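Excluded from the complex is one protein chain; the other protein chains are retained at their positions.
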Amino acid sequence: MWTWFHKLGSPKWFYDISGRWLPWLVACMAVCLVVGVIWSLLFVPQDYQQGLTNRIFYVHVPVASISLAFFPLMAIAGTVSLVWKMKLADVVVKVAAPLGAWFTALALASGSIWGIDTWGTFWVWDARLTSLLLQFFLLIGMISLRSALEDTDAAAKACALLSIVGTINMVVIKYSVLWWDVLHQPPTNFTVDNSQPNGPEIWIPLVIMFLGVYLFFVISLILSVRNEILRRERRAQWVSELAAQ
Amino acid sequence: MDQTTSATSKQSPAQNQAVLLQASELFCERDDRVLFSGLNFSVSRGQVLQIKGGNGTGKTTLLRMLCGLNQDFEGTLYWQGQDMAEQEEAFHSALLYIGHRVGVNKVLTPLENLRWTCRLQREVSDEQLMSALAGVGLRGFEDSQCHALSAGQQQRVALARLLLSQATLWVLDEPFTTLDVDGVALLENLLQQHAARGGAVLVTTHHNLQIPGLEVLTLG
Amino acid sequence: MIQFENFQDFIAMGGYAANVWSVYAMFAVFLAFNLLWPLRKKKQLMREIKRRQIVNEQAHKQAEPETPVMQPLEPLADAASPAGDKS
Partner (left out) sequence: MANAHTSTFSAFKATLKRDLLIAYKRKNDVVNPFMFFLIVASLFPIGVSPEPERLSLIAAGVLWISALLAALLAMDNLYRADYEDGSLEQLLLSPHPLFFMVLAKNIAHWLVSGLPVVLVSPLIAYMLSLPDGSYHVLFLSLLLGTPVFSLLGSIGVALTVGLGSRGLILAMITLPMSVPVLIAGTLAVQQTQNGASLLGFLAIMGAMLLFALTLAPLASAAALRISVN
């Protein structure tokens, strides 16, 4: 197993492997997304309470749950980059922050639009939305630290450290916001998502959408990682050959 | 660009007690420019090693690497025969480093500055501090704030640490730049005394040192 | 199985057209941007690498002398030079 792990360290190896896998991933993603969107838009029955807005559910839930994965991803990549000094891991930390910000922003937007008719206003300081907002701020902090420290080894270590500290904080924030929400919220124990019985015709398209969005996350991450590898290895021999083609 | 100088062997850390700090196969790159590679040298007791080289050849980077302030390099460092990684505390208690920025707080007085930097390594009484300050020619300035002192005087506040320190290895980065003539003589004398008492000195300067038994390592 | 009789119904989305379609529009922008922007950046990166390659090759061909030549300083306009020329 170790050779695979060390091979992963060489950017060129990753560039070639990802080059071969990309077409397949894109194809699977396209299939999942098309099927998921059509199924959720056309065939999912009306929800007796929310009417047709449950369609938003099929975008919000996958995006929001994957956005939660960004900080752990950055923390793990950060630890690998700090401990084993693997350049590729630092590239992942650098690239994951903007993508995470995009995911969290869409989760925030779709979450608040989805809540419009249940809460009547565009923005409600609900526990989930508030912790998504704080996660967005932390990601912006990561991006600004990275851009402030240009691109040296020190920047790599600093961002790796911040991603680890950020992840611990994200967990503490999540539970303290939940606690804050419970104490402030008059106990209506009305949670938006699992209010109606979920038959299979509800959650199958959700799983397909989730898979599609997950594949999209992987593809977008790989594309950005490849760009960053090219930028960092621009003086390498194999990159100039690639550019010559 | 690769230099191999001074006598000791390359790989195995020398076992005899004299060798204090040994560097083997040092390689350092700064934004795609190789500062030095395959650099091997060692500093033993009683030795004053001057590191020479033009501007930008990595003298300061080399010193900061040796002290552990900077970890971006390949190659291994040995302290008294053992790998530096395990010798962290022993090395730091035997090290005295004065960099370009001499570590003198502008708001505090020389006495307060000296008391803190010395207290990090050993207990010193106020009399010792006062005599050290007098020893480097700062008599009468002990209680004025350092921003009122000239750059040369601030450098002397840092040099006062040499009088008090029990550290075996002195690492000094361009210590002569702001000193006047008798300051230079004072410092050269201190270096010789330290080498004589079994310590070692690593110094970078463009000043040609009048020290017997001086060894030179040229970079770049 | 299909929840809508005709196309207008589908667009109206039971009165929630604004909500549902705005979310899906944002979703589309989100997908499109994060897939196309890296590709565009890659092309731009490749072009730049190729351009630098060419520049480097030319630079190697006619390498200037290493050490800069010491140009003498021009005499100061207002200073009366010791040689006493009437400038």
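Note that the chains are named A, B and C in the order they appear, and that numbering of residues resets to 1 at the start of each chain.
Going forward, a residue touches a chain if its C-beta (ideal position, glycine included) is under 8 Å from a C-beta of that chain, and two chains touch if they have at least 3 such contacts.
On a predicted model such as this, the values are computed, not experimentally measured, just so you know.
The chain not shown here makes contact, within the complete complex, with A, B. The residue touching the chain not shown here, chosen from B:N70, B:Q128 or B:S144, is B:N70.
Checked against the hidden chain, the listed residues A:G19, A:P45, A:P72 or A:G141 yield one contact partner: A:G141. For the options B:Y97, B:F141 or B:W170, the residue in contact with the chain missing from this view is B:Y97. Mapped onto subunit A, the interface with the missing chain covers residues 134, 137-138, 140-141, 144-145, 148-149, 154, 157-158, 161-162, 164-166, 168-169, 172-173, 176-177, 179-180, 183.
Residues of subunit B that touch the chain left out of the display are 64, 67-72, 89-90, 92-95, 97, 99-108, 112, 115-117, 119-123, 145, 166-168.
Basically, only the chains that are shown with their structure count from here on.
In this assembly, the C-alpha centroid of subunit B lies 45 Å from the C-alpha centroid of subunit C. Mean C-alpha position of subunit A lies 49 Å from that of subunit B. The distance from the centre of subunit A to the centre of subunit C, each centre being the mean of the chain's C-alpha atoms, comes to 25 Å. In subunit B, no residue reaches two or more other chains under the touch definition. Residue positions of subunit A in touch with at least two other chains are not found. The part of subunit C that touches subunit A in the complex is made up of residues 1-4, 10, 13-16, 19-20, 22-24, 26-27, 30-31, 33-35, 38-39, 41-42, 45-46, 48-50, 52-53. Across the complex, subunit C is touched by residues 33, 37, 41-46, 51-53, 55-56, 59-60, 63, 99, 102, 106, 109-110, 113-114, 116-117, 216, 219-220, 223-224, 226-227, 230-231, 234, 239-240, 242-244 of subunit A.
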